[in-house]
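Removed from the display is one protein chain of the complex; every other protein chain stays in position.
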Amino acid sequence: MEKNYEALYDIVVIGGGSAGLAAAISSYDSGIKNVLLLEKEAYLGGILNQCVHNGFGLHTFKEELTGPEYAERFIDELKKRDIEVRLEATVLEITKDKEIEYSDTLGYHKIKAKAIICACGCSERTRGQIRTPGDRCSGVMTAGLAQRYLNVEGYLVGKKVFILGSGDIGLIMARRMTLEGAKVLGVAELMPYSNGLNRNIVQCLNDFNIPLYLSHTVKRIIGKNRLEKIVICEVDDKLNFVPRTDKEFEVDTLLLSVGLIPYNPLLEKIGVAMHPKTRGPLVDSDYQTSIPGIFACGNGLHVHDLVDFVTNESKKVGECAAKYVLENGFDASKVLTVTPLNGIGYILPGKVYLKDEGTIKFNFRVNKPFKDVSIIAKLNGEEIKRTKKPYLLPAEMVEYILDMKLLKEGELTLEVSND
Amino acid sequence: MTKLICIVCPKGCHLEVDDNLNVTGNSCKRGEVYGKNEVTNPTRTITSTVILKNSCYTRLPVKTSLPVPKSMIFDVMAEINKIEVSAPVSCGDILLKNVLSTGSDIVACKSIK
Partner (left out) sequence: MYDIIIVGAGVNGCFIARTLAKYKLNILVIEKESDVGDGTSAANSAIVHSGYDPHTGTLKAELNVLGNKMYPEICKELDVSFKMNGSLTISTNEEEDKKLDELLALGKANGAEVRIVDRDELLKMEPFVTKKALRALYAPTAGIINPFELCVALMENAMDNGVSLHLNEKVLKVEKKDDFIVKTDKGEYSAKVVINCAGLYGDDVSNSLLDEKIKLVPRKGEYYLLDHFNEPYVTHTLFSVPSSKGKGVLVAPTTSGNYLVGPSSNFIDDKDDVSTNNEILTDVVKEAYRIVDNIPMQYVITEFAGLRAYHESNDFVINEKLKGFINVIGMQSPGLASAPATASKVASMVARDIELVEREDYNPIRRPYIRLKYKSNEEKNKMIKENPLFGKIICRCEEVSEGEIIDAIHRNCGATTVKGLKKRLRTGFGKCQGGFCQSLILKILARELNKDMKDITLKGEASYILLKETKGE
């Protein structure tokens, strides 16, 4: 057959953020010497570059680093290895046969890989997706975009700010904008509990006397050209507006911190099966998507709370992809499906290929806060493990490890029980 | 009496610290230590950016090398805002030593060629 591509790689990693860096390094360290990393920006490190706050790396390095410092350690590691990197290289198409088309300033390229690791990150939920009504003025933007303007470009987007959503980026931005001279008038959270880490509530809001309005949302956006005013309103337990609870704030900026969604147009275009809850691809215990040889990791797979978790996961994915290339696939003879039950929002992976030895690590999120409960694992209806948990929060991903020896073919369920 | 949310772990215990520094509401020893410190000498690490010259980037991320007293956050920010550096810079370079006699330095968080 005629070769119609420029080059053949063992592994191509798409995305040079925290996930892609770790996956490329671990692929290389697992014996693959022909690795290409494609990054759309002019620099590596991805979103870590704009996360100038600290709190990264407590698990990985046992110290508190800022985002750029954390990224630099991985970039330095990458450079020690003979891994090919292309910057300002945007992948536009991939195929089921693992052909990759990308564009950079040198040309339009078509290459082929034995395995692809998608580490494409996530996008922020936008005003359109949460359907906030009102005027279409400037001054309403996602918190991550404002963060990039502030920390990378050096511009403040406004001086009187309100934040919708208590996700961590919103909380971090409340502090950052306050430090740079803006006045943050409040944060509204739709749910009766915060979606951010306690530490951020304390150090980003309480330190600066910024009020957090739980069970509140933005009801109206007012402003002809630039934002002039917002109206927030309390919501009941069915998330309907409570009458006569309107509060007005005169602000020039509304930041949206209302969630992140894995960004996977490349995978969606070729029909990779997607997870309805995480909005990322469905993967098995080797982090392989529904198309053999295409893997996913990082926030493009599911949204993580800590970059350390992304690093761990991506390292594992690099090893799995390497194994796939070196051994021409996986032993998929014994399959266990995994189903979330009461209290659990989602579990990854949803499918496990059983092995005789070792352990399997699951990640899951609960769908509301719990106190003093147990997590019960059942194999084909029979309890195999019960773990007490003093608290479980939706904002915190839980790592849950099971011994392969406990498992056999069939269905595994996980649930939260009040005992 | 001071009310605090403990940030030692994600559980977020609601602590109360009285005038004699007795901590209640905690569920572990680390919570007690946190409560006492938060009342007697609260400190914070500050992260921000400084003006960067001679580079395609216009800002350089920086941090205080050690936590500084919480009451001095805005004073330290005023000092950070005065700093201008020129590339090349290495991650960890000290840009301002012993800021406002806090014992903490302002250090670069990124290497720029």
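For clarity, chains are labelled A and B in written order, and residue numbers in each chain start from 1.
In this text, a residue touches a chain if its C-beta (ideal position, glycine included) is under 8 Å from a C-beta of that chain, and two chains touch if they have at least 3 such contacts.
Predicted model only: the values in this text are computed from it and were never measured.
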Q: Out of A:29, A:77, A:101 or A:396, point to the residue that touches the absent chain in the complete complex.
A: A:101
Q | Hidden-chain contact residue, picked from the options A:64, A:135 or A:396 | A | A:135
Q) Which residue from A:88, A:207, A:396 or A:415 sits in contact with the chain not drawn here? A) A:88
Q: Please give every residue of chain A in contact with the chain that is not shown.
A: 40, 88, 90, 92, 101, 103-108, 110, 123-124, 126-129, 131, 133-139, 141-142, 144-145, 148-150, 152-159, 180-181, 220-222, 224-226, 252, 263, 265, 268-269, 271
Q | Hidden partner chain, residues of chain B it touches | A | 49-51, 59, 81
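Throughout what follows, only the chains that are shown with their structure count from here on.
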Q: Indicate the whole-number Å distance between the mean C-alpha point of chain A and the mean C-alpha point of chain B.
A: 26
**Q.** Partner chain B, residues of chain A touching it in the complex
**A.** 49, 52-54, 64, 66-69, 72, 150-154, 176, 179-180, 197-199, 201-203, 206-207, 390-391, 393, 395-396
Q) How about chain B: which of its residues touch chain A in the complex? A) 4-7, 10-12, 27, 44-49, 51, 57-59, 61-63, 70, 73-74, 77, 91, 109-111
